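A protein chain is absent from this complex, but the other protein chains hold their places.
Then we have chain A:
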Amino acid sequence: MSLFLQQIMNGLTLGSIYGLVALGLTLVYGILHIPNFAHGALYMVGAFMSYFFMVDLGVHYWVAMAGSAVVVAVLAILCERLVFHPLRHSPPIHDKIAAIGILLFLEAVVQMFWGADFRRMSSPFTGIMNFDGLIIPEQRLLIVVSAFALVVALQLFLRKTMTGATIIAMAQNRDGAFLVGIDSNRVAMMTFAISGALAAVAATLYAPINLVYPAMGHLVIMKAFVIIILGGMGSVPGAIAGGMIIGFAEAFGGFYISTAYKDIIAFGLLVLILSWRPQGLFAKGAH
């Protein structure tokens, strides 16, 4: 029984991280229709920023997380202003090429400053809880709790504040949003900022139980794309549900069948769900 619960815990941890990364990706796609391939690089920069704040400046874990979120949010806004905004009237393929360009650029810059070394980042939560054979390292519990808290906070922001409402309005109907006088530049920058901050927080949460290195974004970004296709491009609940589905598929498939097949299980699910609902689990738009 504890082995079963253990896999639930593993699925929740993975699902939380995937969900957080996918959330940022889906927000940007839903509102600006840009498939931001550079999102994985933002995630990676987030981890390196936290590492920098914690190890080189010696600040506390939470402060490092906040600092990293701010830096990456600004970086994401810069990407929007300098790259995606000037391309807004270009064919969609230009956005994609530009996004890949940003990805390569950020990876090269980080490798130039920090080298290709694998780094370990420690967090203050190194304890391990043992409930009668069910082993939960504190950091993993923190990941799950923080992810849920963030999702709730994001929902409240989108639903209950005026600024959040403008983002949803843009997602639902671009022309309508313009007609009622919503400033599209402001919404675009805000969306990128939120997506960057989410990526940085996800990376900071996950880094202590993993390694920090320039290519670390590749792993999560591929999963994040699968998740937003699965959940419906641009859908917030879709990103979370999709993240959990993939996380649980990996945990249970990996344990009860074989880790060698866990990707087959995850992608098999993708095929099944898409053949049943081609638009993804949740309808398009941040509803």
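Basically, a contact is a pair of C-beta atoms (placed from the backbone, for glycine too) under 8 Å apart; a residue touches a chain by one contact, two chains touch by 3 or more; residues count from 1.
Please note the rule applied: contacts and distances are computed from a predicted model.
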| item | value |
| --- | --- |
| Omitted chain (choose from "ABC transporter substrate-binding protein", "Cbb3-type cytochrome c oxidase subunit", "NMT1/THI5 like protein" or "Putative tricarboxylic transport membrane protein") - UniProt protein name | "ABC transporter substrate-binding protein" |
| Of A:P214, A:G234 or A:G280, the residue in touch with the unshown chain | A:P214 |
| Listed residues A:G67, A:P137, A:G196 or A:G242, member touching the removed chain | A:P137 |
| Among A:L3, A:I100 or A:L272, residue touching the chain not depicted | A:L3 |
| Which of A:L14, A:V28 or A:L270 contacts the chain that the document leaves out | A:L14 |
| Sites on chain A contacted by the missing partner chain, in the whole complex | 3, 6-7, 10, 13-14, 17-18, 107-108, 111, 115-118, 120, 128, 135, 137, 140, 206, 209-211, 213-215, 218-220, 223, 250-251, 254-255, 258-260, 262-263 |
